[in-house]
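Following this message is one structure expressed as structure tokens.
Heads up, one of the protein chains got dropped from this complex, but the rest are sitting where they should.
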Amino acid sequence: MTVHRPAAGTLFDRGILQQAAIDAVRKLDPRRLVRNPVMFATAAVALAASILTARGGEHFGVMVQISAWLWITVLFANFAEAVAEGRGKAQAASLRRTRSETTAKRLAAAEAEDFEAVPASALRAGDLVACETGDIIPGDGDVISGIATVDESAITGESAPVIRESGGDRSAVTGGTRVVSDRIVVRITLDPGESFLDRMIALVEGAKRQKTPNEIALTILLVGMTLIFLIVVATLPVFASWSGTAVPAVFLAALFVTLIPTTIGGLLSAIGIAGMDRLVKFNVIAKSGRAVEAAGDIDVLLLDKTGTITLGARQAAEFLPLARVNERDLAEAAFLSSLADDTPEGKSIVALARTRYGLTGGGEGMHFVPFTAQTRMSGVDFAGSSIRKGAADAIRAGLEGGLSAASARELDHLVERVAKTGGTPLAVVRNGRPLGVIHLKDIIKPGIRDRFATLREMGIRTVMITGDNPLTAAAIAAEAGVDDFLAEATPERKLELIREYQQGGRLVAMCGDGSNDAPALAQADVGVAMNTGTQAAREAGNMVDLESDPTKLIEIVMIGKQLLMSRGALTTFSIANDVAKYFAIIPALFLASYPQLQALNVMGLASPQSAVLSAIVFNALIIVLLIPLALKGVRYRPAGAGTLLKRNLLVYGMGGLIAPFAGIKLIDLAVAALGLA
Amino acid sequence: MDANGILQILLYLAVIVALTPLAGGYMARLFEGRLTFLAWAERPIYRLCGTAPEREQHWSAYAFSLLAFNLVGTLAVYGLERLQVWLPLNPAGVGAVSPTIAFNTAVSFATNTNWQAYGGETAMSYLTQMAGLAVQNFVSAATGIAVAVALIRGFARHSAQTVGNFTVDLTRCVLYLLLPVAFLTALFLVWQGAPQNFDAYVPASTLEGVHQLIAQGPVASQEAIKQLGSNGGGFFNANSAHPFENPTPLTNLVEMTFLLLLAAGLTDTFGRMVGDRRQGWAIFAAMGLMFVVCVSLAAWAESQANPALTVAGMDSLVGNMEGKEVRFGIANSAIWATATTAASNGSVNAMHDSFMPLGGLVPLVDILLGEVIFGGVGAGLYGMLVFVVLAVFIAGLMVGRTPEYLGKKIEAREVKLAVLAILVTPLGVLGLGAISLLAGPEAIAAPGPHGLSELLYAYASATGNNGSAFAGFGAATPLNAILQGVAMVFGRFAVIVPVLAIAGSAAAKKTVPPSAGTLPTHGRLFVTLLIAVTVVVGGLTFFPALALGPVVEHLALFSGTLF
Partner (left out) sequence: MISHLRSALVLTLVMTALTGIAYPFAVTGIAELAFPRQAHGSLIERDGKVVGSALIGQAFSGPGYFHGRPSAAGQGYDAANSGGSNLAPSARALAEAVRARIAAERAANPGERGPVPADLVTASASGLDPHLSPAAAAWQAARVALARGLAVEEVRALIAARTEGRTFGLLGEPRVNVLALNLALDERRPMR
């Protein structure tokens, strides 16, 4: 499959950077700054320092530079956010272009031929529109009549057109996609501004981004740290007065800003936006940041067998007749009953019968009985005979006279034989007489075992959901390497299972596409709806996978974890930095009163002024240097929690401790060489 | 430090490790309600208080009960102090305590601080000591333990609305634990030489014919609970350095053991009650490792002789003996100083003010870290659990999972409450300390950086509810008496209320079973992280102040500068 990933190659695009630089200044608006308490405090201190500097005094040159760097710190943080938003906007813009000029053909009724041309933005939920070859579908909705091939590449990046038809699980269409052939009538399900596209645009632009729960908690912690350092710095001149030292207020401002967690404070929203952005690049749309964060916490993953673990279509592999039944008779009955069955299984039965026995065509007067959830069988009535095929237990329940003991035993034996190998047995009866069993074979997707192994490493339990009987399910589960399975699943059982896990405190994720998945999708903590699914499913889930690849949950989980890890790592880094900053600034401030404090000047910084200046410069530059990390996210490799923590503590804790010693020293050398202080 | 000193330190550590599971197991049985042999004594108390013992309280009701009880206790002590001159059991005829000192002392004992802005033998009648101060020694300790137990229950329970019954917890703590242990200890102390009488002070005529008035009193009974309940308010001004409070090396070992016994034991109680003893031992390990580092530093620093004195001709063999007792020597003084400040006890057997700069830095840092290295009875555990919440939060983020501890998700509410609790120490120490200094430095006795250390120590001690002092600091000035009182109330209840709120919110949460993605909180890695968070928060907050106090004093002293 060819998937185009917009702007995936380069991390920074010149255009984005230019726009971000302008936005960085625009974001100095206090009303916007106040949403980020750490940077708001920095800006307030920068303002105070500027005013103090303007009044002149000793060290004027250094004070000017410090004030400037305080502002630069704020600008860098704004810049980081703007870059993240810019990258999202670039994606959003290309999406928006597809939508803007759409004209809709509004119908008065589904059967009406005449339409009224209205702009797409005038459509309301419940409106009916016709879409013909070449038309852009004007909004999200359900196909209520007709069948068409639709090019969804604008949304999904998937170039092959897909079938959209009324009824069933492929009825949902997305605004902005194009009908390639045929005509469908679509009932619009969403008011303008609420469509998928709109949500996606809002998310990647970060405009209406709401803070996620962990982000809120972290912000509280950062505010706490800021308050602590406010107390520290505000009381310092009092304690300094005991030794008769007067500390210049601008130096105190510099100390305060270097101590408060500006690194994480400056990058926090960029991390959040970039997380969304990464998700979109994987062609997944999350309806909220909360859902992405929850994805990182998933303990249990429910996966439908069909289409996820096994290739969507089961293939008829052989016909197993009962004793005294001709295999050809069985094949013919299976063939006839499947002629009208256009499920992949039905088609494979027809195909198998054709190739094995050269069967062709049907006759006149055939009356097909469709599959229903109640009877759980389908078939055909014609010329006085009635053929049914379905799950063995459904077939047996449907037989009025029951089976002879011998036939029942024989049928059970066949069913079991098929089930044990992981196949699906489909019993066939004609006129109440069992003929035998069709062996439908599941084909496990290549590479799926490794995916499950990865999930296990991440601490996630996989549960396969299947309508198969327990025997079949167990065989496939073992082959695919899932941890557990739910056999003979019904939508109710599925919902119940999710509730059970949740009662036990587990967080559950599931994928689904069908309408009957909607309740379970809504109940699950993370519900990923397939884009090919029904509108109901897409509404119920909190994420939509545009590529309809259920195993993508692995990536979603990784992105969720990365989001948290990036925040955690940068917080640790930010706090660890403070040690070096103390060693730079404290001796500098008090050297005049206590020359002995030179012993703490472990970096051997040139002068008190240069020490303070170097610390504040380092503090500002580190924000810019870490923007790529914030955007890409901390690397996540599936591993146990202990291993991850150890690694991140080493890299970001120890790194954060050591890096600034080197960084500040280097800047100090430069400052001294340039004669800046 | 000679080999014997090191042996004594090791012996002490071994005793604590050995007794922790004993104390922990007993307290777990006590607070799980499995001990009932004194039920006959409990029942009438509950009836008098109008409490239905089986009715548990929501965390807010628990907090109200606790606050009301502490308020009444404070008023009672204040009343006794002010009226003692007219009350019985005052053979020395000491007068009424001044209002500010009386406030300071009442708050001090009710908050388990036991800061003494007065000299015991010169200011308090026997009645005040017994019925006021000693009572608070019992109940303030029991209050701390009750809060810790409520928090433990919060983590141990799931989807629960209540955290226990305060009246029951307090009563059971006193009846089953504090009273019996104190009773036996008091008798042991008398045997070793601590007085226990209601005599008037005894006049003596020394060998050289000088008049010496020897203070008396019910010393032993007070000493026992003062050590056991992390109170620390001595019967005498010199506290446990006084030969009547702590007559022999043996009493010294027992009293030192009691400094940490219950606080250490509670870590195991915690482990047992949450159903995973490794969790308790992990917290014990974090506390213990910090303790070992601190005691080593203190012992090393104190075994250095003061260079300013050796220059004058003093020998440098034993170390810094100024403000220390011969029978205890360097090792026992260093252990005690570390343990008493680690444990928020505050009793002393040597004068911290005269410790070497780095030797004095240790007790100061112990307090500034938030009194969580074992800490006060109860207070240490719940203080440490606040740091655990923060450590778990940071760790959770770093492993990419919403943080959880013992199956409880740590969310914005818990972080907010933990941050509130963490803010208390900086606000109390730096904030109130700065106000005191701004108002005037007359309370500070020492010139130079040591003066700042005295001030810091005073406000650290008050906020951390420790009670020990760099005793040169003149805390009896009205302003300081009041500010210190405020610091003590703030340091106690501004932590207790958020902690109880955490207890309530943890109790109400579902317990999430651990999975492979859950960070284990009993391993070496977590212990390391917990220590790092504790040290980093404390270190970053107090680095500048410490640099201007003990650190610069050390550098100056060893480069020959005196103040």
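Letters A and B mark the chains in the order given here, with residues in each chain numbered from 1 onward.
Note that in this section a contact is a pair of C-beta atoms (placed from the backbone, for glycine too) under 8 Å apart; a residue touches a chain by one contact, two chains touch by 3 or more.
Predicted model, so just to flag it, every value in this text is computed and none were measured.
Engineer: Under the definition given at the start, what are the shown partners of the omitted chain?
Structural biologist: Result: the unshown chain touches B.
Engineer: Looking at the full complex, which residue from B:F31, B:F103 or B:F328 touches the chain that isn't shown here?
Structural biologist: B:F328
Engineer: Looking at B:N349, B:Q484 or B:T534, which makes contact with the chain not pictured?
Structural biologist: Considering all chains, including the one not shown, the answer is B:N349.
Engineer: Among B:N104, B:Q216 or B:S436, which one is in touch with the chain left out?
Structural biologist: Once the missing chain is taken into account, the touching residue is B:Q216.
Going forward, only the chains that are shown with their structure count from here on.
Engineer: Could you please state the distance in Å, as a whole number, between where the Cα atoms of subunit A are centred and where those of subunit B are centred?
Structural biologist: 50
Engineer: Under the definition above, what is the set of subunit B residues touching subunit A in their complex?
Structural biologist: 390, 393-402, 407, 410-412, 415-416, 419-420, 422-423, 426-427, 430-431, 433-434, 437-438, 441, 444, 448-449, 451-452, 455, 510-513, 515-520, 523, 525, 529, 532, 536-537, 539-545, 547-548, 551-552, 555-556, 559, 561
Engineer: What does subunit A use to touch subunit B in their complex?
Structural biologist: 213-214, 216-218, 220-221, 223-224, 227-229, 231-232, 234-236, 238-243, 259, 293-294, 296-297, 299, 456-461, 504-506, 560-565, 567-569, 571-572, 575-576, 578-579, 582, 586, 590, 594, 596-597, 599-600, 636, 640-642, 644-646, 648-649, 652-653
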